[in-house]
Each structure stands twice: as structure tokens, then as C-alpha cells.
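With one protein chain removed, the remaining protein chains of the complex are shown where they sit.
Entry: chain A
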Amino acid sequence: MSPQKRVKDSKAQKRTSQGSDSYQTNFVALEEENLNDSKCSLKHGQDNPMKDYGHVDDEAEDDLKRAMRYFEKGPVKTSQMKDKTLEKHFRTVENVAWKSGLAPEGIDILLNVALSGKFGNAVNTRILKCMIPATLVSEDSVVKAISWLCVGKCSGSTKVLFYRWLVAMFDFIDHKEQINLLYGFFFASLQDDALCPYVCHLLYLLTKKENVKPFRVRKLLSLQAKMGMQPHLQALLSLYKFFAPTLISVSLPARKKIYFKNSDNLWKTALLALRQRNQGPPPEPVKLMLGPANVRPLKRKWNSYSVIPVLNSSSYSKEYGKKGMALSDYLSSNGSFPLEQLKSFPQLLKNIHCLELPSQMGAVLNNSLLLHYINCVKDESVLLRLYHWLSQTLQEECIWYKVNNYEHGKEFASFLDTIIRAQCFLQEGFYSCETFLYKSLPLWDGLCCRSQFLQLVSWIPFSSFSEMKPLLFDHLAQLFFTSTIYFKCSVLQTLRELLQNWLLWLSTDIHMKPVMDSPLESTLSGSMNSVSELIHYVGWLSTTAVRLESNNTFLLHFILDFYEKVCDVYINYNLPLVILFPPGIFYPTLLSLDSSILNQLCYIMHRYRKNLTAAKKNEFIQKTKLQFRFSTKTYQEFNHYLMVMVGCLWTSRPFQKGLYIDHEVLEKAGVVEYKSSLNLVHHPALLSYAVSFLLQECPEERVSMSSIRGKKWNWYLDYLFSEGLQGLQLFIKSSIHRSSVPRPESINHIEH
């Protein structure tokens, strides 16, 4: 799809200046580009499991190109071969046309072929019948085609079919200015009796006020006199009368039935598909729902195509308020920039002061340029309009509000995806989504649209956690504890993203407004409170989850991922906050059987140290910010964890303080010699490393763990680091002062 489109963009400009003669070469160049493109896309798609489909598509594309070239060249004389190849190529073109439509270039070529009379009438008819655009028809192609009509190479029936095609495709022609310039030509074609109804229809669509001229009115009236009251002529006349009532004195019947019959439209189904392609996914078929439990779904009946409104300029406020309009309004309205023309970012910048807003604010969701605008607009009413629309639509679309309405699940999910895309684009959550979460989370089953729903949670705008907790996080906790481990992990990931979004918002917000009316301390400390409450909440969730899932490694990874964010708040976001993990997380990770968990723990401890020392340094330098002095408790906690870790891993003197286990218990368990059993050699997560280290050193001998000491201890460390335990390396480097003499080393406490 995309290669063709891209080519169109790049070529469209060139082509307007070139005549049809140079077109052939142009197409060859275009073809090469196409081929290159498809190669590229193939390369890109290498890790795509659907690669084979790519091949098929490519082949189809090549076939199409071959078919196009064939038609372009014109008929070959040898008759028997001709029929076969012609049929083959026809089939290719028709297949593509009815399946996905033809690119503007394809339409251009085929129109040229059909009207130039290279082939016979039957072929021309068949070509015209399958000319279904993929998206649009370029105006140039139409103008070129009309020029063929003047040459007189095609038959009357082809002409008729062409006009019918033009009327059917009228809405899909990208511009109509040049076509309108040919108004006189079309008007002259009214003479032709066979063409007259179709030309009338075309003129009906094309006529502007300036096209209505006295001589044309006279002509139309004389035609009517000649042919009698024809509906198509009447249509055109009534339109003329509307534009210029003074020119037409004839009375036309006031109530009129149908002027032009649409039912004989050959391309009806194709057009329906085309319109849906251009306007997004088709609506689900309307289903009549009975029973009082089902609230009448409005949208399906009211807004036929999609949930999100179509972008329209809001000219209404000017038009509708005409009477009371001041001169200045007129002036400003003349200078306003219609949304439909807004195509690029520079355009937005140039016209940002006079942009017409959409009549339905919901339309911005599908338009990234307008999202930019929403992002910087100060007008509260704009945001309120969006808020109301989005709140109501979410509520109405939400599938678990309705009984037995799960068939719209896909549609709802894609709507949520659109919202999430917009939020990611803005890097900001919508308030409507927050209220939607409040209302819908208590009813959510934790399954339906899970990934979307959790993403919405991660984009909740920053505000007071304690206020949100009973509305949202208490409900989430209930689901969390009663769901599978995978759900737990995805909730933890969501909360990590939420934390990150809040931190980003706070770090930019605080630095953007250094001076404020309200004292900075109170607002900042309020914000910090909210963040720390979130972190404590996750700590509580995690501690319980670790017990529920009996120290599951997978879960521990997600928990530690969260703390990797937490430990770096001070340095990465420049916010005065250091919160350590609870013991319920620390000990299970320290005693984990998985080396990567231990490694991650070491890395986090290393980052905590960095942050705490940085905070301490800054405290000395900036006496002004003293109110953010971290409590000595934080330092004590950190030092305690540090001692425990060093005691276990390094000095083989674990749990010296705080934890006492009765010797008898240990004896019963058969681990009297427990002291060294948690050091770098014997730790269950690292034991396999020690064994393979020894085997590598001296493969022949019987391995003895206790032999790793002294120099060998250092080698062993280097071996561990080389095996990818970078976190451990950083931790040891920063926390343990290694003297040249192997032991005893000292621990680097942080003084408080």
C-alpha cells in the first residue's frame, strides 16, 4: 500500500507539468522505485512472522505492473495469444481493483487506455468498470481523460460510461478547480441526447454560483422546451434558480422527487468499501436489542461511521450568530484558517492565532497537528468540550457496562488505542479517562481490554494519591491479589509507568515555574508526598505478592524494575525523594535462587548509594533547600541493608544484627556452618558460577569450594564480572573498599 502512495506524492508535482508523451518514461522510473520500495519493505519485515505474505503481495504487485504495462502498450496483433494474455491481465487488474482499489497512477494509466481507443469497445467498458480508486483520483487524470473525449476516439457508450464513472467518483477527486474550468465543455456536451442526463448530473455537482450565466440559462430552457420536462434538466434548472433567482422566471414544481437515480450505480459496493477505507473501520451492523437491561445504544444509529467525529471547521459560530456580528468579527473570520487545509506543522505555526477549531472537539483525537494545538491552548472551553465528549463516549462505548454486549469489544479496544496514542503523543493523560477509570474500575473483570485499560491507568494525571486511593487503587489492589501472576506483573509494570509519568511531569513542572504565588515548599512537599504514597502502595502490593506467589522470580523482576525507577528519582528527575524498598522485598531478592535477581538488587543498591551521596553533597552546598533534608532514618535503613548484603556476600558474617536464629534450630536443619553459605561462592544463586569457574581453572582436580580465597577470590570476582554480573561489579566497586591485601575490607557506609 504505502510504496504506491509515497510515489504518488513525489511524482504528483512533476506530472502536472508533463504531457502524456513523457508519461511512459515516467512510469518506468516509477516502477523501479516501486520495486526498490518493496525490496526495502521486505528487509524491514524480516523479523516479521508474516514474511510470506509479503512475498505474495510483492508478486501480486509485479503482476499488476506487468498488466499495466501491457495495457499501456496497446493490443498485440497475433490474435490467439492476445486473448489469453489480455484475459490474464484483466483478471489481475480486476482482482486488485475490487479488493483494495487502484492507486492514482493506475487510474491515470487505465483512463488513458480506455479513452484513447487503443482497444475495442468491450475492453474499454471493462476497464472503466473496474476503475475503483484505492483512496483518491487525481484531478490531472480526469482532465487528461476529458481531453481524450475531444479527440473523438471513443464511442458514445464509452463516453456515457465515463461520465457515469465521473459522477460516481466525484467525491474522491482530490481537487476540482481545473475540472470546474472545463465547465463550458461539459455544458456543450448537453447537446448530445445520450450524454445529457449524465452530464446534467455532473454539472449539478460541479456548478458554482459564477457558472450560472444568462446564456446558459437560455440554453437550458430551450433544451427543456425541446425535450420536455426531464428530471435531470429540472434539477439543473432548480439549482440555477437557487443561485440566480432573477434569471429564471419559469416556475418549477415545488416538491420534487428524485432527480438522479443512484440505484443504477455500477460501483456502489466498491464505493462503500472505499468510503470505509477512507473513514476508518466500518460500524458494526445495527442490532436491535430487546429487553430493558440493554440501554439503547445511540451511537450506532446516530453517528453512522465511527465513534470519533469527523473533522469539520466550526464555521457555525460565525454563520449562526450573523445578526449580532460586529465588523471586527467579519474581519477576523475572513482571516481564519480552515482546518481542512491544515496539513503540516509549519502551517500550524503560521496560522495558530487564527485557526478555526473543529465543530466537534472529539475530532482532534485523530489529528496529530490539532493535538499539538490542544497541548498549548489556554482556552478552557476547548478542553471542557473535549472532556465532556470523551467522558460520555467512553461511558457509552464501555462494554462491561452493558449486558451481553461483548461483540463490540474490538471496536472499544481500538477506540481506547486511539485515546492512548493521543495521550502518548501529548505525554499527558486526559481527565476524562481518569473519571472513566473511577467509574469503571469497580466493575472491571480484569480481563476485558486489559492492556488498554492498564495503559489508561498509567496515564492518570498527577494528583493527590490519597484522594485517588479509595476510588481507584483500592479496587485495583483487590483485582491484583485475586488474579494470576501475569496480571500482577502487568499491574506492576503499569504502576512503574505511572510513576515515571508523574516524575516526568513533576520534574518539568517544577522547573518551569520556579516562582509562584503559593510557597514552593508546600506544593512541592505535597507533590512529593503523593509520589511517596504511590511508592509505598506499590511496596505494599509487592510484599504481599511475593508471599502469595512464593518468591517467584518472574514477579521479582517486575518488582525490581519498579525500584530501579524509584532508586534514581533524585538524580534522574532532580526531585528530593529517596525511598528504599521494604524488607519484604529486600530479603527475598537477596536470598533469591536466580543470579539475575541478585545482580539487579546489587545494581539498585549501587544507585541508591549514588542518589543518597548526591543528596548529601547538595545539602552541604545548598543550605536553602534544607527542608528537603532526608531523614536520618533513610540513611540508617540503607546502611542496614548494606551491612546485611556485605555480611552475606563478602565477609561471610551474615545477619550480625537484628536477626537472631537459635543455634539449635540451625543444628536441627543441618546447617551449623551457615556463615559462609551466603557468600559469593556459596550463595545459591552463584554456586553454579563458582563450580564452572573451578572447572575452568583446573578441570582435572576434584573441585573444592573453599579453595576460592586469596588471589583466587579476586580471579573469581573477575570471572563473575565477565559473566555479565555488572550490577554486582558496580556494587562491589562502590560499597566495598578492597585493599590490596585480600581481607579484611571495610564497608563504605554513608555517614548520617
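As a convention for this text, contacts are C-beta pairs under 8 Å (C-beta built on N, C-alpha and C of every residue); 3 or more make two chains touch, one makes a residue touch a chain; residues count from 1.
Criterion: contacts and distances are computed from a predicted model.
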{"item": "Chain left out of the displayed complex - its UniProt protein name, from \"Mitochondrial import inner membrane translocase subunit TIM17\", \"Proteasome subunit beta\", \"Cytoplasmic tRNA 2-thiolation protein CTU2\" or \"Centromere protein L\"", "value": "\"Centromere protein L\""}
{"item": "Which residue of A:Y70, A:F162, A:F187 or A:Y204 touches the chain not shown here", "value": "A:Y204"}
{"item": "Contact partner of the left-out chain, one of A:E340, A:E467, A:E667 or A:D718", "value": "A:E467"}
{"item": "Among A:F119, A:F185, A:Y387 or A:W400, residue touching the chain not depicted", "value": "A:Y387"}
{"item": "Residues of chain A (touch criterion as defined above) contacting the omitted chain", "value": "201, 204, 235, 238-239, 241-242, 254-256, 258-260, 262, 291-293, 295-296, 298, 301-303, 309, 312, 314, 316-317, 320-324, 359-361, 380-381, 383-385, 387-389, 391-393, 395-396, 431, 434-435, 438-439, 462-464, 467-468, 470-471, 513, 516, 518, 522-523, 526-527, 530"}
